[in-house]
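Notes to accompany the following structure.
One chain of protein is taken out of this complex; the other chains stay put.
Showing chain A:
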Amino acid sequence: MTTVATNATDRPLARVSRTARAMLRPAELYLLFLVLLIVAGPWVAPFSAYDFNASASLLGPSWVHPFGTDEFGRDILSRVLVGARPTLLPAFAAATLGIAAGTVTGLVCGLFGGRVDELIMRSMDILLSFPALILAMLIVTMMGSSIVNLVLAMSLIFWPRSARLIRSAALEIGKREFIEACRARGESLGFILFREMLPNLRSVVIIDLALRSSYAILLSASLAYLGMGAQTPTPAWGLMVKEGQQFIQFAPWLTVFPCLVVAVIATGTVLIGESVRQRFAISTRLAR
């Protein structure tokens, strides 16, 4: 029955990639929205995110200030818009960096297997045995609370998790005979890892990136809330929640709106990750 699917004249993939593209459309729109938020957030903000305005302190949501104002009279909406950059950029940077490291590690484990794999994966297990948040806090506390350190600390959390996922897929690819063919030809390590193996793991890496990004956003907000990374007066979302919580009884909008934004963006990223995953599930099923 398989001979039918491989019939030369028709290309079932062409047809499927159209549906796949349709499924990707919300994902693309959402991605565009995030990029706009990061790039243009400060420009579209109606008020300054930093300047005090004593006459407008702690105002509830209104037409002028949809999210209300804080104790210094700063517009919450403007602060949320400006805060996208310090919250999301480290998150995405850390997810990308962590997964890049995880991908290389996973590919190496998958290709060599045996002792190399054992050694690397046990080291990854050591990293995994630390609770994520505590490990990140420890590193930032030790190395200083700069953005670079924050990103490094977060990517260190993603690295072993991603490595484990990519490795499991890479092990299967590494056993195939075309990899042996590469070795017999004397291809370089880089060629085997990145030109032969990586394309076969493309879907796994992209799905991992999408799903881990949402966790990165939560992590970035949590660390900011705990006082790591961005410092006052930067309007990072986690930091806004922290500063607003002292007024939570009579001015809840200070905490509610930043929390809501984190929740919405993180959930959206998960959903997009899921739709990308489904899209790849369809195309890999056909590739079999």
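Operating definition for what follows: contacts are C-beta pairs under 8 Å (C-beta built on N, C-alpha and C of every residue); 3 or more make two chains touch, one makes a residue touch a chain; residues count from 1.
Quick note on the criterion: contacts and distances are computed from a predicted model.
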Name check vs UniProt for the chain missing from the figure, options "Acyl-CoA dehydrogenase", "Dipeptide ABC transporter ATP-binding protein", "histidine kinase" or "Heme exporter protein C", returns "Dipeptide ABC transporter ATP-binding protein"
Just one of A:57, A:145 or A:200 touches the chain that is missing; which is it?
A:200
Touching the absent chain in the whole complex: find that residue among A:28, A:51 or A:118.
A:118
Given the full complex, what residues of chain A touch the hidden partner chain?
1-9, 11, 114-115, 118-119, 122, 175-178, 180-181, 183-187, 196, 199-200, 202, 286-288
